[in-house]
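One chain of protein is taken out of this complex; the other chains stay put.
Showing chain A:
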Amino acid sequence: MESIIETKDLTISFGGHIAVNQVSVSIPRNLFTSVIGPNGAGKTTFFNLLSGQLNPTVGKVFFKGENITKKSTVERTRLGIGRSFQITNVFPNITVLENVRLAIQSREKVRFQMIRHFTYYKKFTEEALNILNTVLLSKRANALAANLSHGEKRKLEIAMLLALDPELLLLDEPTAGMSLEEVPAILEVIENIKKEGNRTIILIEHKMDMVLGLSDQIIVLYNGELLAQGNPEEIMDNETVQTAYIGGESK
């Protein structure tokens, strides 16, 4: 199976603490991979290494066969790696709509246009509203992002990622902190992307039912190390995983 992103001995240490330790994985293209592991296992740090927020102490990252270890976040985004953040990371004092519109603007490469009024790009606004609709946030389009509830901010994160329309989507606990009624809609959004079949998704998630329902492949991190990698059945039957990682539903 062709891989879209691959890591080789990926390692990062903060001071003396090794948060990700010699992780070598290969993520198959257009499939759904989940990353699980107890709190502090290094999942978010692993994402940060993939998306370029952090540079590894040792090891390499390959995207579509190209070594991108030295590439910046900006370059990686332009190559087609998009992510949502576990700790909400939006533009607080502008509207929800504007947050999403900026992502579309980036995708459409409208970077240095300073003569035209932004409303000239009507399609961006329309598309942003559509995306907000799919994540059930269109009612809040004109609110400042800072005034959203925690769950709404999670939806905005997802909306911004969808707007960027990357080939590889890194989702860091997209439904954490949402109320139970809100989760199905977000799940549906994720399922729809999966169904289209031309996107690769990597999901960090604690909710095991969600992980088992969606994943083609599961990666288990434990203390920064790769504990296991395989399809859901293999992971569920894996004894090391059973003993080491009982924290599955701890959140």
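By definition in this document, contacts are C-beta pairs under 8 Å (C-beta built on N, C-alpha and C of every residue); 3 or more make two chains touch, one makes a residue touch a chain; residues count from 1.
Methods note: contacts and distances are computed from a predicted model.
Novice: I want to check something: the complex is missing a chain, and I'd like its UniProt protein name from "Carbon-monoxide dehydrogenase medium subunit", "Alpha/beta hydrolase", "Branched-chain amino acid ABC transporter permease" or "Acetolactate synthase".
Specialist: Record says "Branched-chain amino acid ABC transporter permease".
Novice: So one chain is hidden, and I want to know which residue out of A:102, A:131, A:210 or A:228 touches that hidden chain in the complete assembly.
Specialist: Of the candidates A:102, A:131, A:210 or A:228, A:102 is in touch with the missing chain.
Novice: Name every residue on chain A in touch with the hidden partner chain.
Specialist: For chain A, the residues touching the absent chain are 51, 53, 72-74, 77-78, 83, 89-94, 98, 101-103, 105-107, 110-119, 121, 160, 164.
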